[in-house]
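Can you keep this structure in mind? I'll have questions shortly.
A protein chain is absent from this complex, but the other protein chains hold their places.
Each chain gets a letter, A and B, in the order it is written, and its residues are counted from 1.
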Amino acid sequence: MGAHSEGNHGSAFLREVIADTPGGERIVHCLQCGSCGGSCPSGADMQYTPRTIFAMINANQRDAVLSANTMWYCVSCYLCMTRCPQNIPITDVMYALKRLAIAEGKARGTDAPALAKTFTDILEKYGRSFELGLASRYYLLNRPMAMMKMGPMGLSMFTRGRMALLPTKIKNLDQLQAIIKKARELGEAS
Amino acid sequence: MAERVGIYVCHCGSNIAGTVDVEEVARWAGQHIKDVVVSKDYKFMCSSLGQAMIEEDIKTKGLTRVVVAACSPHLHEKTFRRACANAGLNPYLCQMTNIREHVSWVCTDKAAGTEKAKALVSASAERVKYQRPLEPMYVDVNPATLVVGGGIAGLQAALELADAGHPVYLVEREPSIGGHMAQFDKTFPTLDCSACILTPKMSEAGQHENITLLTYSELEEVSGSVGGFTVKIRKKARYVDYDKCTGCGICSEKCPRKVIDTVFEAGIGERKAIYSPFPQAVPRIPVIDVDSCLYFTRGKCQVCSKVCPTNAIDYEQKDELIEVKVGNIILATGWKLFDCARMPQYGYGRLANVFTNLEFERLCNAAGPTNGKIVLRDGKTEPKSVAIIHCVGSRDVNYNEGCSAVCCMAALKLGHLVLEKTNAEVYSFYIDMRTNQKMYEEFYQRLLAEGMHFVRGKVAEVTDAARNPDEQGKLIVQCEDTLLGRQRRIPVDMVVLMSAMEPQADAKELGLKCGISCSMAGWYTERHPKLDPVATMTDGVFVAGVCQGAKDIPASVAQGAAAAARVQGMITKGRVMIEPIVATIDEEGCSGCRICNNLCPYNAIEFDEEKKVSRVIAALCKGCGTCVAACPAGVITGAHFNNQQIFAEIEGALWDAAAAKTEEETATQSVSA
Partner (left out) sequence: MKYAYYPGCSMECNAAAYEMSTQVVARALGFKLVEVDDWNCCGATEFFSQDELTASAVVARNLALVAPELNQLVAPCAACYLNLAKTDRLMQDNATINAKVNEALAAGGLKYKAGRVRVRHLLDVIYQDFGEERIREKVVRSLEGLRVAPYYGCQVVRPIKGDDSTEYPLHMDELFKWLGAEVVDYPVKAHCCGGHMTQISEPQAFELIRRLLQSAVDYEADMILCMCPMCQLNLDAYQSRVNGFFGTNFRMPIVYFTQMLGVALGFELKELGFGKELVSAEPALRAKLAQRASV
């Protein structure tokens, strides 16, 4: 009854995704027009287009959505989001789905979570990103064969002074780590 | 003697009762409000049984005042005033309290809603006690009607009225009547030629003895009210003498200055600096476009004047302001096309062979710039494939949230024309196919059979960025085929954008002149969306056609006729009631300062030179209250809204504060005692 009853309706998974996405309440307005799927630079490689994902969310297909490759092919270009005729924050929904999939270990057939993990580990350790460290650790652990192909490129980068051998550390690393620790606690508490 | 007040609280089914405890409101009012003799709730107060109950109570219980707490007075004030009148009570002693729009529809908390309803009922009850009996006034209805807009809706309205024997002033901004319909080639779903069915109506209107055609003219100012409006109209200078010109067209033929015609030809054709928009124009009198005319811009040429066989060219002509008096006004001002350049992803303006639907209509039209040949922007190459994109600027919260209603059918029609006139493959990219009128679905089926390709998906982009040799030199339409769940890229030669219908840029301004408002989307607001679609909240002002909301030709014609019928009803009745809610000036106290005379927006205050006082002309006064507030001597009273009534209403609304204060006082007194 009335304007404030949204949120009690729709599938359980729909409500979950809405809660996890800033601006997520727009999801219910999806027209299934496909302008997201049509705009996506990775659309052709996705198992399900973003539009299909929205239909699946409505149909409460939680497992199928969280183990889909769709969000892992999202390149965060935001084309879908600015074109969406219903102002649905599609890219942000993809981020929410990534987080849910990682949290539940459902991410499949992609090295993206591994890359993300390596990246954040380095960030936590040094406060800055460190390309060589990121590349060597991520490739060695996840894609040793690809490492070989990267060789010549890495060398070219190195000779042009574009690849540092040592990481830069921020001065007040303790402060950053304390912030991260506290943020994690707060996140887990809620 | 105390008044005897009756309170009637309506459930409106569950509309009010769902969020307001109406029984509690009635019970409370009966116990707590002073002078209340009877207080009742009822399922539907507006039903005949509800009305009968009120009438019965007035007669048997001797009620002198009535409060009905229900819906908006816009809906049922008349109903309940009539009921009171039937029982012998002056209708202005009945007050409505809106506990639906103001309470139940905007509240979710039932307890809070109930409290608010009590406060509003209390306010009305206190106010009504001070209301005075008023006698309605009547004015004669001028049988002449002003129709603004000479498109199909306005034409229909004008002809209906004129045929019934009433005078009509038909005002049109462009040099000819006909509107957008004159630009189209065929009309759906029957595919009859647009000009063939429209031009007879145009010439009929042009020749009708009861129609005064005012083309190339715009509405400047409206004053007065229902039954007696005075309207100022600006007749823009045509620089052609209307009486001398025979419409032979030699001037246009010989005019050396060609310009792109962005109006009638939608930018894909040309016209001359002196022109008539199209051969069947009504009237056939051309106009000079001073911005492109060589004589007006450079001081040289005058070819038109030299070749005119009747000496009709008049470079000195000036705009003319004329004044007409009418009883009713019909606005049929139509729409404008969405600017497709606002969606750069579709390439309009950058990619030559992306067209708007209006450009494409002109391309298909046998009388258009290509004589009806469908060709690319180069003017000669026939396309081998055409993509028609639906919902461009419609159904999109970034531009127009609503559906433009006609594009699906128009897209099918244009698709049919391409299939009929060329060997091209035609693709329609739609979100939902909306073909919900008589013979429309059948037309869709026809196009399916004719081999038009349908792809369900809103197009993401139209690009010239080829990814493979097949796409080279083509326009690639990229979308998700939502029925396949796959991304598709379809290379075509030509793209047609089915652009949204938008309210005219000056719709709001014109509405204000006539005292009517626009919806959030910018369309004129009708009195009731279902039950009173062509009347407006301002008596005597009606709307017809697309200016009230996107619609197709049949629906526009129906509204034009409906508006005419409503106006005829007014004319037949002969006189209309005017609310007696007007201002009066106490001449004793008037100092003759004339502040009110100058402030009155309706010119309803005259000055008596002899007595040196101001006086309100009741028939013109709209009861707006401006003079009441401005009078430095405080001697102007607005009937039905005097200070006593307003203060009582406020006191009533704040009953709980008053009650608390009384309690406090009693407490203090007992302490001091």
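Basically, a residue touches a chain if its C-beta (ideal position, glycine included) is under 8 Å from a C-beta of that chain, and two chains touch if they have at least 3 such contacts.
Since the structure is predicted, the reported quantities are computational estimates derived from the model, not experimental observations.
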item	value
Residue touching the undisplayed chain, where the options are A:I18, A:I53 or A:M81	A:M81
Interface with the undisplayed chain - residues on subunit A	22, 41-42, 45, 72-73, 75-79, 81-83, 89, 91, 95-96, 98-99, 102, 110-113, 115-117, 119-120, 123, 127-131, 135, 138, 146, 149, 152-153, 156-157, 160-164, 168, 170-172, 175-176, 178-184, 186-187, 190
Positions on subunit B where the hidden chain makes contact	343-345, 347, 350, 463-467
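The working rule: only the chains that are shown with their structure count from here on.
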item	value
Between subunit A and subunit B, centroid-to-centroid distance (C-alpha), Å	48
Complex interface listing, subunit A residues touching subunit B	1-5, 31-40, 43-44, 48-49, 51-52, 79, 83, 85-87
Subunit A partner contacts - residues on subunit B that touch it in the complex	18-19, 105, 107-108, 345, 391, 395-398, 431-432, 456-461, 478-482, 485-487
